[in-house]
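Dropping the structure in here first, questions after.
Note that one protein chain of the assembly has been removed; the remaining protein chains are unaltered in position.
The chains carry the letters A, B and C, assigned in the order they are written, with residues numbered from 1 in each.
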Amino acid sequence: MTRHAGAAAGFGALLRGIGSFVWLEYKALLYYPASFFMTVLQSVINMGIWFFLSLFISGYADRYVASFGGSYVAYVVLGVAFHEVARTALKSPFLSIQTAFWEKRLETYRIFPQGFWAYVLGRFLWQLLFALVVQTVVLALIAGLAGLNFHPEANVGLALLTYLLFILSAFGLGLLGASTFFFLEVKRGVEPVGWIVDYAVRLTSGLYYPVTIIPAFIRPLSRAFPHTYAFRAMRLLLLQGAAWQTVAADVITLAVYAAVAIAIGFYLLRWSLARAEAGNGVSAVV
Amino acid sequence: MKGKAPAVTSKTVLTQLASVWTFGIREFRMWRSYRMNQLMWICDILMSSFLFFMIGRMVGDQSAELLGVYGANYITFILIGMGVNYLIATNLHDPFARISRVYWDGTMDLYLLSPMSIYTPLVGLMARSVIDDYPRVFFIVLFGTTLFGARFALGHIPEAILFAALILIASFGIGIISASTFYLFDFKRANEPVRFFIQEVMAALVAGTYYPVTVLPYPLQIVAALLPHTYAYDALRRLLSPGADLRTPNLVLHSALPTLTPIQVDGLALAAGCLAFIPLGLWLYKAGIERARRSGTLTRWQ
Amino acid sequence: MIEIRGLSKQYRGAPSDPQGTWISSWGLGLWLRNVFHAVSLSASRSPPVLALDDISLSIGRGEIFGLLGPNGAGKTTLIKILAALLKPTSGTASVDGWDVVSHPERVKRSVSYVSTTGWMGLEWPFNVDESLRFYSRLYGIPRSQARRRIEEVLETVDLGGHRGKVVSQLSHGMRQRLVLARGLLVRTPVVFLDEPTVGLDPVNARHIRGITKSRLSGARRQTVVLTTHNIQEVEEICHRVGILHKGRLIALGTPAELRSLAQDRLVSDLRVRNYAPGLNADLEALPGVLGVSCTVKDEAGGAASLRIHRRRAGGSISDVLRLLRARRVEVSFAAQSEPNLEDVFLELTGANLR
Partner (left out) sequence: MRRRAPKDDATREAASPPEGIIDVRGLTKVFRVKEKGQRTAVRSFRAVDDVSLRVGRGEILGVLGPNGAGKTTLIKMLCGLLVPDRGAGTVLGFDVLHRAAAIRSRVSLVAPTADIGTDNNLTVRENLQFWAAVYGIPRREKKQRIDELLVLVDLKDREDTWPMNISAGMRQRLAIARSLLAENELLFLDEPTVKLDPDGARRIREFVLRINREDRVTILLTTHLMYEAEELCSRIIVLDGGRIVAQGTAQELKRLVRGERIIEIFASGLPAGTASADAPSADAPSADIESSIRLLPSVLEVELDVWDGAVGQGRLLVKTADVDRTTALLLPLLQDAGARVEGVRSGEPNLEDVFFTLTGRGLAK
């Protein structure tokens, strides 16, 4: 019984810790409002580039996306918006650990019983909310200015569920990547998991062009990443107005992917952290 | 030590050049100790080229109608755009980053406490683009032609080199302006607004790296006319793409100056950019240093 | 309170490859190299570093224990192990009855760890007050108590007047006090202070020493372990001292006990005029003189400072003075000091008298 009470108290402490880190990120944003503005602008520009590029070649490309509503512009814009959020989730854990490590805050957080996990989760939560808001605004902007042919009977609820599972899968991969910070000692630059996923996703998951035009020998690679299932399901649901039966397999795959990736990622990160403390520690100076 | 006083008292142009050379050597050593990292950008070039190769597959081989004056090969069109971006990356990005670094690690004080010109550390950076950027341009051409079916016209190589030099100088001017904001306006964060707006916002969106400027709404085309990038992309694509048209006007400024050929207009616009940005950059940089000398913000430590 | 038995810590050596140290690689090159090191047993990693070598020690409740040693002696490593931030390679350690390896979470609840070396890991968007509120939440201090405790520690470290300042506006000394305040928020049985006064001017340093002595050890009855390479600090506030050198505990005892280790030594400081080269050799030839170090300040006037290390038995300062008088060297000042901990340290490690 005491064990349960202890676990509950620990969980409560973790939640308060997460809240504190969200507060910290919020203060950081107020401290440098310019960087907030620049981040938003960057997202708008990135979307703008892909919008104009897809507009430029839409005359040629529309026929390749006939099964997704037939508009290449809508196809790309939707993909980019969703991908940016997933990318945030993918990169967040590693970047959080890296930043805190070099600012010598990581060790400080280890002083507190739940500090490390509160930090990783709190920062992830903040960045996710931030990215969601920004990408929604950007999407609304494009839809308002140029018009996107959303299907009038789209199953929005299922699309949102898919989106959530997609983000969770990416976060699981992110935790996996973050663990390389300690056990592969990737202290600078980028980590391999996120890097490989990012590259492979851009090339094979159907983000910028349908999977069908990829050479057959590369195509199997696309099945290894949650993005492929998520992009297909969300585009079918929102642009084609597909029934839930069409995307059920994708959604279930995503759910399994999310559960497995988060479990493995969490376990590996915990293990690598323990390994680091048995070795050279988690501070920048030894 | 020799007792005889050296004849050289104030630094001559030659000794200033020697310091520039030393900065270049140092850049090379740094590059060399990070040499494994070169693998990363080779992967990067391969990935980007492959990405646009795939997008190009949707366009197909018969894209003369799409590209208009820029010939008929979409991957060539893209690779020239990316190549120019790689070529000017160091010049645009590193001056600010380097000034920021010498501020944070305190070396700016020591640089000033020497007979060296205040511009030497910046000019030394140009060496970085020789070892860091030029090979990228080479690799993107190599991969493009061998793997992704890009074709280049070889009839105007000297003119193309001239245009490459012009955009290098102009971008260096923008780089110095960006660096001078560090001291002039106390932009001490990683992101610097001047470069951000010129490069990441305006140039990225409207100069036409991935699509011709003509696809943009007309007001954005006017914005594009203000950027040196636009003219570099235009001229280099016309000069290097097979089947390109050297005569038909394409940009806003081309139509405004109908008596000159588009290439001539591009050249004039780029030269004007160099003449405007370099002196402005040097002046702002000096003003920034003087301002920091008054406010005591040359380096982090006080 | 703290029990340490046979504690050792070995760091994996950082590769010191002359072309591209670990810090200079990132991305693909770094991954490949690290994977290679991970799978290859014969990889040419640099040898491991033994940071702590078989340390045994026990520290009682309410004690102020000083860990003295030069840079790189292993002081910080020991403290980090005791704070459960690092696991030992072998040996055991327990803090307040909890083993640091098997119960790190309990140990973390029993200790405050204050490290002020280098960049202190403060939160730049927060001001002093917000920082302490942030830390009190991470410590899980109930909201109802947090306010009172924050006021209390602000008063202790004398930052009450600066509560609205963000980190970038604080001076170095204030930042150090803010880190100390973080450690004081919880009333743990043990407090670790890692170089609490390094780089501070005497006023700030004394303030922190005062807090350590009167507040932590005195009023709050906390056990304090502090590391320092400042000898006066140890003599001033520590009940007991351990001297670490190259990872080994080479001496342990009260400051007075340790001083007695160098009991047979005396150090005489003389300031002279008309110093002439060659005097050193003659002085060293005197009975009981172990060594003479001399710094000449003004060659023309022959003004110099002499530091003479002597054995207590055999010879006396008179011999020195007589020799100087014979050489017409004018003594403007003479002082003889009892060995202090610095001399003990130098005696034990042989780091002076090269």
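The working rule: a residue touches a chain if its C-beta (ideal position, glycine included) is under 8 Å from a C-beta of that chain, and two chains touch if they have at least 3 such contacts.
Every value quoted in this text rests on a predicted model; they were computed, and no experiment measured them.
Peer 1: Since one chain is left out of the picture, which of the remaining chains does it touch in the full complex?
Peer 2: Contacts of the unshown chain, counting the full complex: B, C.
Peer 1: Touching the hidden chain in the complete assembly: which of C:L52, C:I231 or C:L279 does that?
Peer 2: C:I231
Peer 1: So one chain is hidden, and I want to know which residue out of C:R12, C:R106, C:H172 or C:R265 touches that hidden chain in the complete assembly.
Peer 2: C:H172
Peer 1: Per the definition of touch given earlier, which of C:L50, C:V101 or C:L321 contacts the omitted chain?
Peer 2: Looking across C:L50, C:V101 or C:L321, the contact with the absent chain belongs to C:L321.
Peer 1: Taking the full complex into account, find the residue in C:E152, C:D201 or C:E257 that is in contact with the omitted chain.
Peer 2: C:D201
Peer 1: Which is it among B:G60, B:G106 or B:P279 that touches the chain not included here?
Peer 2: Counting the whole complex, the residue in contact with the absent chain is B:G106.
Peer 1: To test your reading of the contact rule: which positions on chain C touch the chain that is missing from view?
Peer 2: Where chain C meets the chain not shown: residues 16, 18, 21, 23-24, 70-72, 127, 158, 164-166, 168-169, 171-173, 198-204, 206-207, 210, 214, 229, 231, 266, 268, 271, 295-299, 305, 316-318, 321-322, 325, 330-338, 342, 345-346, 351-352.
Peer 1: May I ask you to list the residues on chain B that touch the chain which is not drawn?
Peer 2: Counting only chain B, the missing chain is touched by 1-6, 8-11, 15, 18-19, 21-22, 26, 29-30, 33, 105-107, 109-116, 120, 293-296, 298-299, 301-302.
Note that only the chains that are shown with their structure count from here on.
Peer 1: Chain adjacency by touch: line, ring, star, complete or other shape?
Peer 2: Per interface graph, the chains form a complete graph.
Peer 1: Using mean CA coordinates as chain centres, what's the gap between chain B and chain C in Å?
Peer 2: That gives a centre separation of 50 Å.
Peer 1: Based only on mean CA positions, could you tell me how far chain A sits from chain B in angstrom?
Peer 2: 32
Peer 1: So the centre of each chain is just the mean of its C-alpha atoms; given that, what is the distance between chain A and chain C in Å?
Peer 2: Computed value for the inter-centroid distance: 45 Å.
Peer 1: Mind pulling the residue numbers of chain B that touch at least two other chains?
Peer 2: 37, 40, 43
Peer 1: Mind pulling the chain A residues that touch 2 or more other chains?
Peer 2: 189
Peer 1: Hey, which residues of chain B end up touching chain A in the complex?
Peer 2: It is residues 37, 40, 43, 47, 50-51, 54-55, 57-60, 63, 66, 74, 189, 191, 193, 196, 200-201, 204-205, 209-212, 215-216 of chain B that touch chain A.
Peer 1: Within the complex, which stretch of chain B touches chain C?
Peer 2: For chain B paired with chain C, touching residues are 32-37, 39-40, 43.
Peer 1: Going by the contact rule at the top, pick out the chain C residues touching chain B in the complex.
Peer 2: Listed in rising order, the residues of chain C that touch chain B are 19-21, 24-30, 32-33.
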